[in-house]
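Note that one protein chain is taken out, while the other chains of the complex remain in position.
After this line comes chain A, so read on.
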Amino acid sequence: MAQSSPRRASALAWFGPVIALLVIVMIYPTIQLFRVSLSQTEFFDPVAFVGLENFRYVLSDPDFWAEARITAEFVAGSLSLALVFGVLTAVILQSLGGKAAAIFRTILLLPWTLSMTVVGCLWLWLLNPSYGPVRYLLSLAGYDTGLLLGDPDLAIWLIVGASAWWSFPYAMVLVTAALQSIPKELYEAVEIDGGSALAKFRFVTWPHIIPTLGSTALVLCIMYVTLVSLIVVMTGGGPLGETTTFSLAIYKETLNSIDIAPAAVISIIVLIANLVLGIGYSVLSARIKRSK
């Protein structure tokens, strides 16, 4: 005789420990975050309810809009580079095929396993303006690289490069999986019609990988929006605040902890951005699963 589902109360007990954990670490702090954002604060304590005053203050602060622009630049830049390079490597290795491709894939995944502090260190050293190999190689080509990460116009784009180096393998793995699920007959059909390699990519590969690219892009966006340690290592938010994203601003203000309410407001913005991206990802990946 099969045991049926237990009574509701005893069944919910199986969820008990994890729910307790999530309430303590995630749910209660989230409620507290909203309370802090609506209060006047003294260090970390809300002392008086002020309504949306903190939001008004943050939104009228020019630094906030600079951080918004830098966050957008960072996310858009990292995303485009990681996706382009991810698709490129996936397609090339797919056409190579066999055991060799599997070995290359493993090697290319290495950056992804490294922590962002390590990635930051590697690139800080590569981009060292006095002794670094990037300066040296560019000087051979006749370029004077200047301050590199010390250059306010350049710094965020160099961090974009490092973050794309770290994250493109993720796109590569997911695109590879999508490529491997494309039926070979479709390519043969294009071949019979006399289609070029470009036509194969345009009419077979592309439509098959575009849903995967969408969900991959959402996951990557979540990571870029919340990324902190890479920037801490490479520039600490400088020069002239030109690499201070929302998440970096939260990190710095939490450590300074003089008036925490503005940081709470930015936290809420990051939180909502993440929820929207996360829900988008859940919906999209459910749709991909259903279409298979």
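General observations
Keep in mind that, in the parts below, a contact is a pair of C-beta atoms (placed from the backbone, for glycine too) under 8 Å apart; a residue touches a chain by one contact, two chains touch by 3 or more; residues count from 1.
Convention: contacts and distances are computed from a predicted model.
One chain of this complex is left out of the view, and of "Glutathione import ATP-binding protein GsiA", "Redoxin domain-containing protein", "Molybdopterin dehydrogenase" or "Carbohydrate ABC transporter permease", the protein name its UniProt record gives is "Carbohydrate ABC transporter permease". Of the candidate positions A:50, A:126, A:154 or A:213, contact with the unshown chain belongs to A:126. Of the listed positions A:96, A:147, A:210 or A:240, the one in contact with the omitted chain in the full complex is A:96. From the options A:68, A:173, A:190 or A:213, the residue with contact to the unseen chain in the full assembly is A:173. Listed here are the chain A residues that touch the chain not shown: 1-3, 5-6, 8, 11-12, 14-15, 17-19, 21-22, 24-30, 32-33, 36, 44-45, 89, 92-93, 95-96, 100-101, 104, 106-111, 113-118, 120-126, 128, 130-133, 136, 165, 170, 173-174, 177, 215, 219, 222-223, 225-229, 232-233, 236, 247, 250-251, 253-255, 257, 260, 263-264, 267-268, 270-271, 274-275, 277-279, 281-282, 285.
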